[in-house]
Structure formats: C-alpha cells, structure tokens
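Right, chain A next:
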Amino acid sequence: MKELLLLSGLGILSLVAEIINARKLIYPLVIIGLFVNIGLCVGDLGTNETVYGMLKLDNSALAFTILSSLIALIWFIVAKNYFSDETNISDHFSLVLFSLVGVFLLASYTHLSMLFLGVEILSIPVYILAGSDKRNVYSNEAAFKYFLLGAFASGFLLLGIVFIYGGVGSFYIAQIAATSMLPYGLSEPLLIAGFLLILFALAFKMSAVPFHFWAPDVYTGAPTSITAYMSTLVKIGAVAGFYRLFVGVIAVYHNYNFFESYTTILLIIALLTIIIGNVIAATQTNIKRLLAYSSIGHAGFILLGISMIRPIVFYTVWYYLLAYCIANILAFWVLIIVEKQTQSENISAFNGLAKRNPILAGTMSVGLLSMAGIPPLGGFFAKYFVLLDVIGRGYMLIAVVVILISLIGVYYYFKIIIAMFAKEPAESSTLSVGSFTKLIMILVSVFLLIIGLMPDYFLNYFF
Partner candidate 1 sequence: MEIFIVYKIILVLVVFAISLGVAAYSTYAERKVAAFMQDRVGPDRAGPFGLLQPLADGLKMFMKEEIIPSVSNKYLFILGPSLAMLTALMTGVVIPWGGDITIGNTTFPLQITDINIGILYIFGVVSFGVYGIMIGGWASNNKYSLLGALRASSQMISYEIAMGLAIVALVMTTGTLSLKEIVAQQGGTWVNFVYQPLGCLIFIICAFAETNRAPFDLPECETELVGGYHTEYSSMKLGFYLFAEYINMFISSAVIMTLYFGGYNLPFQDFLAQHLNGNVLSLFQFLFFFGKVLFGIFFFMWIRWTIPRFRYDQLMNLGWKILIPLAIFNILATGVMMFALGKV
Partner candidate 2 sequence: MYLSQYIFFFLSGLAIASALLMILDKNPVHSVLYLVVTFFAIAGHYLLLNAQFLAVVHIIVYAGAIMVLFLYVIMMLNLNKEIEPHKQQLPKVAAVVSACLLMLCLIAALKSAEVNMLPAARNSNIGLMDNLGKTLFKEYMLPFEVSSILFLSAMVGAVFLSKKEIH
Partner candidate 3 sequence: MQLTNRRKVVAKKEMTLAEKLYLPAITNGMVITLKHLFKKSATVKYPEVKRVHAEIYRGQHVLKRDDNGAERCTACGLCAVACPAEAITMEAAERKKGEEHLYREEKYAAVYEINMLRCIFCGLCEEACPKEAIFLTDRIVSVDVTREDMVYGKDILVESMENRIDVSKRQTKEVLEFKKDKWHFHNQTWEDIKNALPEKKHH
C-alpha cells in the first residue's frame, strides 16, 4: 500500500509542481522518491502484506517492484534530456510515474481486475509518451500503431478474463488455481480458452513473436528515451503480470494435464520469438531497430524461462529481467547520447566511438556483451538460469537450438562493438559527457558486472 501511495503520490506531485511553479524540484523529488520506494519494498520483504485482498506484496512482487524502481531510477538519469522541455515537463514526469504504478500493480495483483487495470495503467501513459514528439510523423505513427494494437490486445485480455470468470466464478487467482484443479471438466473449455487468450494478450505486450509486429515500428518511431522505457519497464510489467498468473495458477499445479499443453504452447511461442527476434535483428542497420528486435529475442528468452518455471525455481525470470534491463538501458543511454550528437541512428554513427569517448564505448560494450550472454556479466547468468531449467526439463534439443540462436545474437552485438572499436570515426572530435554521467555509467556497468559475479547475493533477498 505504501508503495502504491508513494508512486501515485509522486505522479500527482509532479502535476502539482507545475501549478505551484516548482518544476525544478520534480527531478530530485522523483529520484528521492524512487529510492524511498526501493527502501520501502526492502523493508516490506517477508511481510506478505495484502491490500484490500487485491494485491499481495509477497517477495516476488516486491522483487519486481524493486526491479522496476531501480530501472526507473536509472532511466530517469538516462532520459534526463527528455525532460528538458520546460513546457511539458510535469506531464512527462507524471505519465512515467503513473505507468510505474501499473508495473507495481502487475507485479503484485491477486485479482484479475488488477491485472486488467495494471496493464492499462501501464500502457496508456506509454501510448502517449510514444507520441510525445508531437510534430514528428514517425513518433505519431508509433503512438498510433501502439495504441491501436494495444487496445486490440486488451480486448483479447478481457475476453480471456471473462472466460476464466465464467469457468471459475471468481477473479481471485487463488480461487482460479483451486478450481482449475477440480476433477470435473465442465468449465474446462472456458478455462483453456481464457488462459490462452490472456497468454496472447500478454505476449503482445511482451512483443512475443506472432504478436510482435508493432514492436520494431514503435520502438523506432518513439523518442529514443521512451524506447528505452518501453523496452525495459513495459516489459517488466508485462512479464511480472504474466509471471504472477502463471506461477499463481499454473506452476502451482504443473502436473495437471492441461497446463502441460499450455506450457507447450508457451514454449513454441518462446522459441519462435527467440529465433525470429535474433535472426531479423542480425539484418538491421538502424540501431534502434536492432535493439528492438534484440529485445524481442530477449522476450523470447524470458518466455522460455516462464514456460519452464517449476514451483521451486522462481528466480530465473526476475534475474533475466534484471540483467536484460540494465544492459539494455546502458545501450540506450549511449545511443541517446550518440544520436543527439550525430542525428543518426545508424550503426555507422558509432564508428570509432572508442576513440571519441572510451567511456561511452566501454559502457555500450558492457551492455551489449551482457545481452550477448558473455560471462561474467549479468546476461550470462540470466541465460544460464533459463538454460538450466530447459535442460532440467529434458528439452535438450531446444537448449541446443537456443544456444545456436544466441550465437546470432553475438554476431549482431559485435557488429556494433566492432564499429566502435575498429572503425574510423566520421568526425574526429571527441564526444564529451558530463562527469556525473560518466560516474553513473561506470557505476551501472560495475553493477551489471557485480550481479553477474554474485547472482546469489541479489536473489537471496527475494527468493
């Protein structure tokens, strides 16, 4: 409850700040607020607080909340430029914070209404943010496509929810789990259809493969800061939402026949996502688009992780998200800086970055290496945990395929690294960034290294 109040309070506060002419205050307040939020979550660990019976702040919920707050914190530092426009500053702040509320709800819901509201609260501000570069046709188009398809997907989400409701007679996850265990199969068709539809809808939000068509366009069209937001926090939200449903209903009774086949569908989606995301990413020359497809590939990995979840192993997804988001946001950070200076999103804009600013190149490399899954960065363990589950379930062939596909990932990430380190820059001037930015960049990179070196240290808090 405290977290919810804090986040929404911050959002409202940033609206109020506009009225009382305190725009300068918003930024530090938000940063402090997010820190406080992390603190509150850490303090709540183990309490299992329930809010009106609709939310349950168990450890996994808090873990996702902490993750989202952390990423949001970094994002706010990364996207500082995005908030430089004085006229709209409080709008942007409040929208971002409100969508964080959505993430929180998705991370902790125990009732399907909160799933639905969470998805919407998460999405609606992002629709707007995607179009926040109002006079840019690309941004418009991004917002527009994202909105139309998002609304379309929420229709499916709702249909799924209503089917489950019809089959169970309740929206509570615990009840759904209990009912789905019952032997008689009268309501089973409804349950199956419902779960499938919810899967499709959330797969859409996660940009998993048959539902991924929006992602590259939207990611490319939206302002780069917002793309960073979408590819990290929105994904956290969607994954957390799906994770809760899956763990709460399916993983608890994973021996039940129906859910095995459900897992199979999930597995197919995940595999397709990994393959298509990575293969198409390898053909891209626009970095935003490349990162978009790569994030599709990572979504596939996450889905694979979810589909393999067993009641005892809960942490893979969280850890994957942690590593992926930090790495991704680092890459976007550098992209934002480079894009601002060169006005280009092409790989060639990165030519010789190592000469122009070694810190930027280093940071980008750390991010990309982590996403490529090179130890000892966080991305390695993320993939490692997933693979462990996959092999543990006996899907050896899938593991082999996934590993081969991730080599493609190595290919396109290294394309950028080669450009940075081995190619000659188009212009020889150095690309300077503030010392504070440098410091944070190094800190975050080191953090990514540390979570790779000591994954247990972070996981033990929550799982």
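Quick note on the criterion: a residue touches a chain if its C-beta (ideal position, glycine included) is under 8 Å from a C-beta of that chain, and two chains touch if they have at least 3 such contacts; residues count from 1.
The candidates were selected such that all candidates are chains of the complex that A comes from, given by their letters.
No experiment lies behind these values; they were computed from the predicted model shown.
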item: Options 1, 2 or 3 - which one, within this complex, touches chain A; value: 2
item: Residues on chain A engaged by candidate 2 in the complex (per definition of touch); value: 4, 8, 11-12, 15, 51-55, 87-88, 91, 94-95, 98-99, 101, 105, 111, 113-114, 117, 120-121, 124-125, 127-128, 131-132, 134-135, 163, 166-169, 179, 186-187, 189-190, 192-193
